[in-house]
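Just one protein chain is left out here, and the rest sit where they should.
Chain nomenclature is as follows: A and B, assigned in order of appearance, with residue numbering initiated at 1 for each chain independently.
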Amino acid sequence: MYSLIPHIVNGLTLGLLFALIALGFTLIVGVMEVINLAHGAFFALGAYFALATIGGSWFAGTEFGVWWSSLSPGARYASGLIFGPLCAAGAGMILELCLRPTYGKAPLYGLLLTFGAALVIEELIRLVWGTGEQSLSVPQAINGAFLMGGLIFSKYKFYAAAFSILAIFLVWLFLEKTPYGAIIKAGSHDSEMVRALGFDLGKLRLAVFAFGAALAGLAGVIMAPIWGLRPHIGIDVVIPAFLIIVVGGVGSFWGAVAAAMLVGLAVGITGAYAAAWSMLSMYILLILVVGFRARGLFGRKSALEN
Amino acid sequence: MISLSDIPARGGSPFTPPMIVFLLALATAPFWLEAVGLYSYLGIEITIWILYAMGFNLLFGYAGLHSFGHGAYLGVGAYAFGLFQHHVGVSLWGGLLAAVLAATIAGAAVALFVAHRRGIYFALLTIAFGQVFWFCAIKLRWLTGGEDGLLGIPRPDLVVGPLRVSLQENTSLHWFSAAILGLAMLGLWRLVNAPFGRVLQAIRQNEMRARFAGYDVWRIKWLVFTLSASVAGLAGGLFAMAQESAYPDVMSLHQSGLIVMMILVGGGLVSFWGPVLGVLVYFIARDIIGGITETWLLWFGLMFVVMVMVRPEGAAGLAHVVRARFARAPVKTPVSAPAERSA
Partner (left out) sequence: MPLFEARNIQKRFGARVVLENVSLSVEQGAVHGIMGPNGAGKTTCFNVLTGHYAPDGGTIRFAGRDIAGMKPHRIARLGVSRSFQIMNLFDDTVVIENVMLALPEFRAMTFSPSRNVFIDRALTDAALEILAQVDLAEKAWDKAASLSYGQRRALEIAVALAARPKIVFLDEPTSGLGAEATRALAQLVRRLRESYTIVMIEHDMRFLFELADRISVIHWGQVIAEDTPAELMANKWVARSALGELA
């Protein structure tokens, strides 16, 4: 039982990161009524762009590049943490623009488009960065392991958990306490009403997509050292995101966070018993949940219910 | 915009001129493929994928149930065929039967879970199931050979009564597959023009109304899912023979997504021929564009995205528009009352 603790910690860390992913996902679903199958691609883009930023490959061989590599790993990592999500946000906005012709049509087309976008983005990643495994270098301060109570813990995972908590708190602050956040929340519940109130729905959608993609990208940067960095890491992101909003309810902030922790724990604990099959537990969970209970613990009826 | 529901001009005929042309082209493929600079194995691949795609379109286009995990059943069929040859006996019909049976059982089981749903929930459930199958194919090394695949699958001889035909040559396998495709095509054409096909379309258009009109919608959805899995299994068995091996990758989300893209690009949402066109476009992209650049899949993906944005009716829809423009007459939708023809 005691030996389960590292796995539980793993699971909770995973859960917090899933929460970041799911929050972005649920905002997009709420305001767009589109299931963004490319959400995993944003996740991957965030990680890869961070990689490029940290390594300085954009400007390798130039004067700037030389100066860049002289910066401390910490500084470069921090920039990666900023630029990765930023680039993902840009990709999100482009996707939103591409989705515009499909609004008003059957939901199938939006789904197909985001699916195609996911493929295209994955191929682009392959094209630019190659198909092999890459590694995201993190500063020494947060790397490595430490002992506590006779068990080995990974420093990085604690950092990841702490950072995610901070990020979730900031997202909550933004949504609850700022006027922009209020508009996004309102748009997430009733986009028609927000338009009737005079807000530019187009800009709102762009903003929501950018925000959601950025969150996914951020999660990608943080997850990369844990999950590895390969072009198809995005695939295993959409299913848990969907599972989480189904369990936690579309449009519910704390529902998403709670559900994310549950899913993360499930994966983490499965990892204790059958490491190779831990990812599978997410899919099986989805099958069980959607097979039996569609509206989740906190949610309202949404466009998902056709 | 035209749709699958447009009553076919000759609703009653068991086959149509395009079908004859297509099957002739398919049958003679081994002769002209090499002449145009391609290779005979391609003919087999295209045949198998058209079979797969047509069965899939029954679910995707006609019934409007958007499955993104259908590769699982192709894969199950392929593995079942291979395992039969290795563990039971080298037999063509035995292997194909095993392939169809295994895929049918897999499809029927999954259908039990998904037949309640439609739309997004349906799609995501099929993704989840697809991933489960893919995962199992990779992890169960003792059964499937894992990532290395199931190798050394033989091509059994075709034995019909006293006749024994070897399928080792790509040409013979091509003709065998083409024959199977031909029969399947005739069968599917019959099916979609029969009441069952119309009911599938009714369910696509308005499931609730169909239910209140007395249709056991759950059972029909379960049936069409299982049926399209069976066809995928048959294609899988042929695929195992063609490749002489079976790999997990057909079950991946990537590959399951490819067949969806082929369907849309070809116009499976609006035409019986959509899947055929879609498969052809894909293979043209893969082999002809692929000959020029390594990033052909990127271009195919981009084309797909653009089509979803601009012309989701696909190539078949485009053909319809082009035909209408060249005919001086106003756009002729195929709808007409049979009373005007002799009853």
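Here, contacts are C-beta pairs under 8 Å (C-beta built on N, C-alpha and C of every residue); 3 or more make two chains touch, one makes a residue touch a chain.
All values derive from a computational prediction rather than experimental measurement.
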Missing chain touches which shown chains? B
Could you tell me which of B:Val159, B:Ala194, B:Ile288 or B:Val322 touches the chain that is not displayed? B:Ala194
Touching the absent chain in the whole complex: find that residue among B:Ala109, B:Ala213 or B:Ala327. B:Ala213
In the whole complex, not just what's shown, which of B:Leu4, B:Cys136 or B:Leu167 touches the removed chain? B:Leu4
Mind listing the chain B residues that contact the chain we can't see here? 3-7, 11-12, 190-191, 193-196, 198-199, 201-202, 204-206, 208-217, 220, 335-339, 343
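Everything below uses one rule, namely that only the chains that are shown with their structure count from here on.
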List the residues on chain A that touch chain B in their complex, please. 35, 98, 101-102, 105, 107-109, 111-113, 115-117, 119-120, 123-124, 127, 232, 235, 238-239, 242, 276-277, 279-280, 283-284, 286-287, 290-291, 294, 304-306
Chain B residues touching chain A - in the complex, by the definition given at the top: 66, 68, 113, 116-121, 123-125, 127-129, 131-132, 135, 139, 253-254, 257, 260-261, 264, 295, 297-298, 301-302, 304-305, 308-310, 312
